[in-house]
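Here's a structure for you.
The complex is shown incomplete by one protein chain, all other protein chains being positioned as in the whole.
When the chains are written out, they are named A, B and C in that same order, and each has its own residue count from 1.
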Amino acid sequence: MDYEELLREAMRAARATAGRGRIADYIPALAGADPHAFGMAIATVDGQVHGVGDWERPFSIQSVSKLFSLVLVLAHGGDALWRRVGREPSGNPFNSLVQLENEQGIPRNPFINAGALVVTDRLLSLTGDAAGQVRELLRAESGNPDLATDRDIAASEAAHGHLNAALAHFLASHGNLENEVEQVLEHYYGQCAIAASCRDLALAGRFLAHHGLRVGGARLLSGSDAKRVNAVLLTCGTYDAAGDFAYRVGLPGKSGVGGGVLAVVPGRAALCAWGPALDAAGNSVAAVAALDAFTTATGLSVF
Amino acid sequence: MDYEELLREAMRAARATAGRGRIADYIPALAGADPHAFGMAIATVDGQVHGVGDWERPFSIQSVSKLFSLVLVLAHGGDALWRRVGREPSGNPFNSLVQLENEQGIPRNPFINAGALVVTDRLLSLTGDAAGQVRELLRAESGNPDLATDRDIAASEAAHGHLNAALAHFLASHGNLENEVEQVLEHYYGQCAIAASCRDLALAGRFLAHHGLRVGGARLLSGSDAKRVNAVLLTCGTYDAAGDFAYRVGLPGKSGVGGGVLAVVPGRAALCAWGPALDAAGNSVAAVAALDAFTTATGLSVF
Amino acid sequence: MDYEELLREAMRAARATAGRGRIADYIPALAGADPHAFGMAIATVDGQVHGVGDWERPFSIQSVSKLFSLVLVLAHGGDALWRRVGREPSGNPFNSLVQLENEQGIPRNPFINAGALVVTDRLLSLTGDAAGQVRELLRAESGNPDLATDRDIAASEAAHGHLNAALAHFLASHGNLENEVEQVLEHYYGQCAIAASCRDLALAGRFLAHHGLRVGGARLLSGSDAKRVNAVLLTCGTYDAAGDFAYRVGLPGKSGVGGGVLAVVPGRAALCAWGPALDAAGNSVAAVAALDAFTTATGLSVF
Partner (left out) sequence: MDYEELLREAMRAARATAGRGRIADYIPALAGADPHAFGMAIATVDGQVHGVGDWERPFSIQSVSKLFSLVLVLAHGGDALWRRVGREPSGNPFNSLVQLENEQGIPRNPFINAGALVVTDRLLSLTGDAAGQVRELLRAESGNPDLATDRDIAASEAAHGHLNAALAHFLASHGNLENEVEQVLEHYYGQCAIAASCRDLALAGRFLAHHGLRVGGARLLSGSDAKRVNAVLLTCGTYDAAGDFAYRVGLPGKSGVGGGVLAVVPGRAALCAWGPALDAAGNSVAAVAALDAFTTATGLSVF
């Protein structure tokens, strides 16, 4: 496949969505993102890396980090995690408290905020440094030693984080946090505030396409666990629009309100697209359009 | 009326409930309450005070304090409060987050925990010391200078208060708190941890039966506002069992998980009954039985 | 009291709401109501009857009928009804299915539609003619032999009644109907479609102010049951606005989407006000304003 040309086509589809969607503004530090920015990258299991547009420009990965914290917990043999968090689509917005109350503090899946807090809490218990472990994994897989946490964004999230604090206290009230609320929130904001580029994320997610094997061939996850993570991504990775994303794009994927979407073509490649303007469900309008165009052109959906 | 005999009869009805209900154990300091304790007092608008059983023994007033903080806000001309909190029965448990999310951070009424937090927040803004103002009002009306906050209980509530912290952060995330979450919680726990006896509370609540007039004749509320507070008590004062309390007792009333229930006979008297064991809705089994017996014997319901 | 003058004052308050609210239009037959119509009547326990405006003009009583079907079931010794329907405020709109599902087919109270269907079903089992029994009670108490069911309205409701049919089938699926869905709906529409005037309804509701005694002195309900019905009216009678109605008017009351509101002053009188335009909760704007003015002027609230 001519990936360069395919990425250019995808970018054209993304550009056609200009003017649609809204940049996340719940924290000031995100609100300043460039609405015209767009990038896309692919990292194949046979070692190719291609990109278009702003594919090497770092952006705030936000909830894309939830994928990596989950993987790190599972890599530590963390199957017991599934007693503390489900793996069903939630049918509710990512930050909803309703389901959490109805289901006694067990978040529906690891990608809604409440579930991700439980994952971060577990990773913190396992490693002592949840945010740092996520950052190190991204650095190692991307080979980018400059990949770093944006401290302004982390501080801005903490200062405007009453909803996440509510979720964390609610989890704690149900005995579903092992660490102090403040610590868990600090690491959660720390991992969300990592800045990485499409190139970085495509490389960092490639092990999910490669049966769990890291960049140098070391095993991060078993092949079976890599498949399972892809399953959870497909059913739960794009908030309350997972069904639509599966319908249009047909790939496991994880989005963040920074505008990035990381998607997996099992056995072949990881893709990352980025554009700051979000649709009503919180997914990047441009990134979804680009991925849609890419899978339509290539037939590379899992279905 | 022979109030002494009526109170003895009511106590017999309360004693007949022995063994039913459960003492609140969500904080250790409450769990140690004496399951056999029972007291009841009446304070009439013409100055009589009568009591039976442990009517002079202090207990933790808990949510009964919500009535007094509401009255103090209204006494400060706080009608604007009703833009921040409703006055409809909630149809949900007192500590539920569900309705709060559905209704964008406006608590259904001032007696569910979320609503009471908003009231405390407002009282804190108006006076600088919400918990202290509630305590001073109780001292002045009861004439009991020893009435005090139980610091152990306040500390225990704070240490086990993740659910209230979740509610407060959720309110803050919707811009419905004026003060810092930590401050509001501190004053909320402070007012709930006041220890008072049935005698103290019957005297302290008498102004609601007396058209808003305090013990010495000074006006705390307008007659119209006193009626309105009674209306909110009747529809919302006993958590998710307000309908049943109205059906059985037929008086405006406010309960707390310490086992106290303060009830108002408009134009005539305030009553307070206390027994630590609670029913499923969080109301004292013995106190409700005693009030039921009292209004059945006297015909003194509002209906 | 000079009831005539008080009613005129109340009518002035009602007239001042002209232009507010919306006439119910979910069935064509109701949509044609005269937006300028207003009437109000009082029937005292000592036999006085007074009225103003269109107080002798019949209107569709709709949900006001739910009060009479409930009373008839209780008059037949129907205390077992409370195993099939609760008596707590619902916190949800009158026609909601949500709570019904969460609570396994037990409606929250007898005045939301689902609860009223259960009451009608029970009355049908007890008497063989639920709608007819309600109509006969109204005729007897009002002394108006012309009081009748509006067949056009009943037919219109049946033709547009998918939501009530959904509620009835849902009740049936939980085993909470004794008769066929179609029969229960027919009687439900039949009782709702009764046309009566403010005069008729004030007279018909007077027994609730008179300790359960009917017009000629015969007993319909025990004094205790009359109080209990008043309690359920106050906490549940005006849909999702019961708290606000208690706060403003301070009387037990039952409203209907035909624009009528029947209210009870225990020990003294029944009042009925009518104006077709409804507020968002489905209560008559003019009728609530008139009752509010009346109780403010007289101090005749239960509080």
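Brief remarks on what is shown
Here is the rule we go by: contacts are C-beta pairs under 8 Å (C-beta built on N, C-alpha and C of every residue); 3 or more make two chains touch, one makes a residue touch a chain.
As the structure is a prediction and not an experimental result, all values here were calculated from the model.
Partner chains of the missing chain, restricted to those shown and counted over the full complex, are A, C. Residue C:Glu101 is the one among C:Glu5, C:Glu56 or C:Glu101 that touches the chain missing from this view. For chain C, the residues in touch with the chain missing from this view are 96-98, 100-102, 162-163, 165-167, 169-170, 172-173, 181. Residue positions on chain A in contact with the hidden chain: 86-92, 99, 108-109, 223-224, 226-228, 230-232, 234-236, 240-244, 246-247, 250, 252, 266, 296, 299, 301-303, in rising order.
The rule is short, and it goes like this: only the chains that are shown with their structure count from here on.
Chain centres here are Cα averages; for chain A and chain B they lie 47 Å apart. Centroids built from CA atoms put chain C at 32 Å from chain B.
Those residues of chain C in touch with two or more other chains do not exist in this structure.
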